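For this view, one protein chain was removed and the others were kept in their places.
Let's look at chain A:
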Amino acid sequence: VLSFRAIEPQSEGQCAPVDSLWRRYSEFELLRNYLSVTYPHIVVPPLPEKRADFVWHKLSADNMDPDFVERRRIGLENFLLRVASHPVLCQDKIFYSFLTQEGGWKEMVNETGFQLKADSRLKALNATFRVKNPDKRFTELKHYSDELQSVISHLLRVRARVADRLYGVYKVHGNYGRVFSEWSAIEKEMGDGLQSAGHHMDVYAASIDDILEEEEHYADQLKEYLFYAEALRAVCRKHELMQYDLEMAAQDLTSKKQQCEELATGTVRTFSLKGMTSKLFGQENPEQREAKIKVLEEQIQEGEEQLKSKNLEGRDFVKSAWADIERFKEQKNHDLKEALISYAVMQISMCKKGIQVWTNAKECFSKM
C-alpha cells in the first residue's frame, strides 16, 4: 500500500486553499475513470504505469523499488498538473475535492453514479465494427493513435536494451581499475601511471549510473504519450459509439415509418412476421389496424425527436472533441520536441564526461 500526498497550490480559476492530504494510487484511478466517463470528448491525461514496464536489467521490476516509487510519484504529480491546467477539467468539482477533501471523497464520486454512464466494452467494440459513416477525421486519428502507440512502445523496448548494453560496456571497464591497481604493485616505473589510470577507469564505470538515471526521465516522458494514445482512442471510440447509435436510431425510425405506411395502405412491401401471421390467421379488423397505426405514429414522433437530439449531440461532440484534440496536438508537439532536445543534451553531456575521463586516463598512460 503506497500513499501519495497531493499538494495543490492553485488551480485555474479557483482560489484553492493550500492543503495537503494522502491519496492512494487506486484513488487516482477512480478520479481518472470518473473524468473519462464524465468528459468523453476530452483527451483525458493518462496515469503513470501501475507496474514497472520496459525495464532493463539494472532496474528492478519490483513495484516497491524506491526509484520506481519516486518516478511514479513524479508521474502522478504530472497527471494532476495536466488536469489542473486543462481549461475544462480543472473546473470539475470532483477534481477539486480530490485535492481538498480528506474523507468521504470516494463515496462522493460513487454518488455521482458515473459508473452507470460508462459504456460497456462490448457495446463499444460492436459499434467499431458496425458503424457505417464515422467522421473521417476520427478514423484517421484512430490510425494515428495506433501508430503512435506501436512506435513508442517499440522505441522504449529498444531503448531499454541499448541502456542495458551501455551499462555493460561501462561496468566492465571498472575491472581495469582493480587489475591495474594489482599490477602496479609489482611495477616500479609503470606503477604510478597504472594506479592513477585505474582510478579513472573506476570513475568511468561509476558514471553510467547517473547517466542512465537521467535517461529514465526521458523514457517516462515518452511513456506518458504512449498512454495518451489510449486516451485518444477512447475519444474516437466514443464518437463511433454515438455515430452507431445515431445510425441505428435512424434505421429504426425508417422501418417504423415503413410499417406505418404498409398498415395504412394495406400493402405489404417488405416481408415481415406480422404480415405472415396476419395472412395465416386472417386480417385484422379496421379498429385494430387504427390502434396499431396510432401507436406507431406516436413512436415515430418520439423517434424523430430523439433523432434530432442525437444529431445535435453528435455534432456538439464532434465540435468540442475536435477542439480538444487540436489543443492536445499542440501540447504533444511541444512536449515531444522538448523531450527530444533534452535527450540530445543528455547525450552530449555523457560524451563530455567521457572525453574528460579518457583525457585524464591518457595522461596517466603516457606517463607510464
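Structural remarks
What we mean here is this: contacts are C-beta pairs under 8 Å (C-beta built on N, C-alpha and C of every residue); 3 or more make two chains touch, one makes a residue touch a chain; residues count from 1.
The rule is simple: contacts and distances are computed from a predicted model.
Note on the omitted subunit: UniProt lists it as "SNX7 protein", one of the names in "Dihydropyrimidinase-related protein 1", "Translation initiation factor eIF2B subunit alpha", "SNX7 protein" or "Autophagy protein 5". The omitted chain makes contact with just one of the residues A:74, A:125 or A:172: A:172.
Across the entire complex, the residue among A:51, A:130 or A:161 in touch with the chain not shown is A:161. Contact between chain A and the unshown chain involves residues 144, 147-148, 151-152, 154-155, 158-159, 161-162, 164-166, 168-169, 172-173, 175-176, 179, 182-183, 185-186, 189-190, 193, 197, 333, 336-337, 340-341, 343-344, 347, 351-352, 354-355, 358-359, 361-362, 365-366, 368.
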